[in-house]
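Of the protein chains in this complex, one is absent; all others appear in place.
Chain nomenclature is as follows: A, B and C, assigned in order of appearance, with residue numbering initiated at 1 for each chain independently.
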């Protein structure tokens, strides 16, 4: 594989992300990793469910009164939309349009940043009203679960930003195509996890 | 490790065809996206509707399940059967989902109902 | 005829095994010499499973040895080329079905006993007068000692559990610091004492403990969950009394209500005890849970602190430096007594008894 190999839209393979052995390895590897990460999240999710609303005698905070749905809804919309924008980026990658990739990945990052900002605001708010990390088993479980997702968001953002910066000068090639594709898969996975977080934590939390 | 990559040059006709295909595919993705948004709306609305939690909880969980399948198969391209080793990947992902499911069941039943 | 013969064979195998196994271990401690219904049922499952397992091991080993000796290259010649077989469906079916059958045989008593041993519904049953029909003991495991409370009788004791024979005794189990596990091997299986919540189960004592182990007259109980340095020493003892004797014991225990040690006593031991020890150790059986073991029946104990020789001398040594005997125990360093006082206290403690 030659990193300087030049392509035209016509010579650009239909599946650029899988045109090389390295690309295939990378994608299978990432999927396998996601399977593993799913189980990691499942462990923490299950712990959260078991500890929901459990705290020392006289604990003030219960999920029911704590969560605010409008905020969760906006966050969900941001993340869902960012999933679509990263699909757009992949669409342009297949068409050998690096500018398209860059623009849509950029938008994805912005949406992700918005999500992250809201999450930080939310955490900050909870701590402010006295629902801190060491408050109760419930608070520890909440912050750990949602925070772990937030950490994934941060990693995803760094990853995508890094890819755009690194490759902005040299455009698409068969060496970086699988990298973009892998980053976008990872980003979708973050969205998948969030679907469960807003359902299990926020929606079911508000239901009591 | 592979040797240099063997690159095929597509004919103009093939290229046009692929391009049209992928455009159509992208339109489908937008529809998928609309469905996801719609499902999210229903889930939030259901919770605010004030029905009994015993009814709403299964519904929102089901909606979440549908969204996840959409993400996996549409956005993450699992439906593309030409993906390298896609069957094996599916096997691993669904195994993970199954194991995750057993954790939920175990933790919701035996931890608090048993003791 | 064939069937009868088989039954007879199985039966004699079982007898031989029972005799062999019961030669193993001491009657106050061994799971192989059970002294109660629960333990007996568990021993029966053990025997059944050993028979099945021995069968499996013998069959496998036989086929394997035959194969091994029959097909040595030294016998077949260096150049012998065996036939390259792929497998056999018939054989595969056989060795799938037979194990399944064996496991099903084992599964029946498993399910049966699992539900039976977990059935503690009788704990809440009351007679017409509204008092409980079954005896319940609250067991609290603490670093490294055991507290036994009889909630319906209003008495409490430590280190030595006293129970009546011939009836089911129910237990509420909990730990107050770290997890332990409550086990009386010769009476029945164990149950953990968690810190998070109460576990319930029952045991039945069918044999009086009087004649056991050369006059000591107790069953041995063990802590079966690693709980720190002195886990190995967290033993307790069990006295199983016939119902009348048990009732007498309960009455004697109740009679200790209000008993205490006086700081003004002429007995140097009692006075010193009242000054240094009474904060943790009660000397009345009608008292709440304590920081240290309730010592009302100390004079009746068979062991000191669960495992040491029960004598004035050893008690004195214990009081002077418990850490030496039970590393990590929670009594160490919480009081100050001279060796002379310690000896006097020991003598005083030996006089605390309800049984004589």
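Simple rule for what comes next: a contact is a pair of C-beta atoms (placed from the backbone, for glycine too) under 8 Å apart; a residue touches a chain by one contact, two chains touch by 3 or more.
In the analysis below, contacts and distances are computed from a predicted model.
A.B. asks: Between "Dihydroorotate dehydrogenase B (NAD(+)), electron transfer subunit", "ABC transporter", "Na(+)/H(+) antiporter subunit G" or "Cytochrome c oxidase subunit I", choose the name on the UniProt record of the chain that's been left out.
C.D. replies: Going by its UniProt entry, the chain not pictured is "Cytochrome c oxidase subunit I".
A.B. asks: Who does the absent chain touch among those shown?
C.D. replies: Even though it is not drawn, that chain still touches A, B, C.
A.B. asks: Would you indicate which residue among C:25, C:166 or C:322 is in contact with the undisplayed chain?
C.D. replies: In the full complex, the listed residue that touches the missing chain is C:25.
A.B. asks: Which one touches the absent chain: C:207, C:222 or C:343?
C.D. replies: C:222
A.B. asks: Specify the residue from the set C:164, C:185, C:269 or C:292 that touches the hidden chain.
C.D. replies: Here the residue in touch with the unshown chain is C:185.
A.B. asks: Which residue from C:140, C:165, C:199 or C:284 sits in contact with the chain not drawn here?
C.D. replies: Hidden-chain contact among the options goes to C:199.
A.B. asks: Take the complete complex as the reference. Which residues in chain C touch the chain that isn't displayed?
C.D. replies: So the residues of chain C touching the unseen chain are 21, 24-26, 29-32, 39, 41-42, 45-46, 49-50, 52-53, 56-57, 60-61, 63-64, 67-68, 70-73, 76, 80-88, 91-92, 95-96, 99-100, 103, 106-107, 109-111, 113-119, 175, 177-179, 181, 183, 185-186, 188-192, 194-197, 199-200, 220, 222-233, 307, 327-328.
A.B. asks: On chain B, what residues meet the omitted chain?
C.D. replies: 1-3, 84-85, 88, 92, 95-96, 99, 102-103, 106-107, 109-111, 113-115
A.B. asks: Determine and list the chain A residues touching the chain excluded from the picture.
C.D. replies: Against the left-out chain, chain A lists 1, 3, 21, 24-25, 28-29, 32-33, 35-37, 39-40, 42-44, 47, 50-51, 54-56, 59, 133-141, 144, 162, 166, 175.
Convention: only the chains that are shown with their structure count from here on.
A.B. asks: Where the CA atoms of chain B average out and where those of chain C average out, how many Å apart are those spots?
C.D. replies: Computed value for the inter-centroid distance: 53 Å.
A.B. asks: Two or more other chains in contact with one residue: find those residues in chain C.
C.D. replies: None at all.
A.B. asks: Name, in rising order, each residue of chain B that touches chain A in their complex.
C.D. replies: 1-2, 4-5, 7-10, 12, 15, 18-19, 22, 25-26, 29-30, 33, 36-37, 40, 43-44, 47-48, 53, 56-57, 60-61, 63-64, 67-68, 71-72, 75-76, 82-85, 88-89, 92-93, 95-97, 99-101, 103-104, 106-108, 111-112
A.B. asks: In the complex of these two chains, what residues of chain A are touching chain B?
C.D. replies: 1-2, 5, 7, 9-11, 13-15, 18-22, 24, 27-28, 31-32, 34-36, 38-39, 41-43, 45-47, 49-50, 69, 73, 76-77, 80-81, 83-84, 87-88, 91, 94-95, 174, 185, 188-189, 191-192, 195-196, 198-200, 203-204, 206-208
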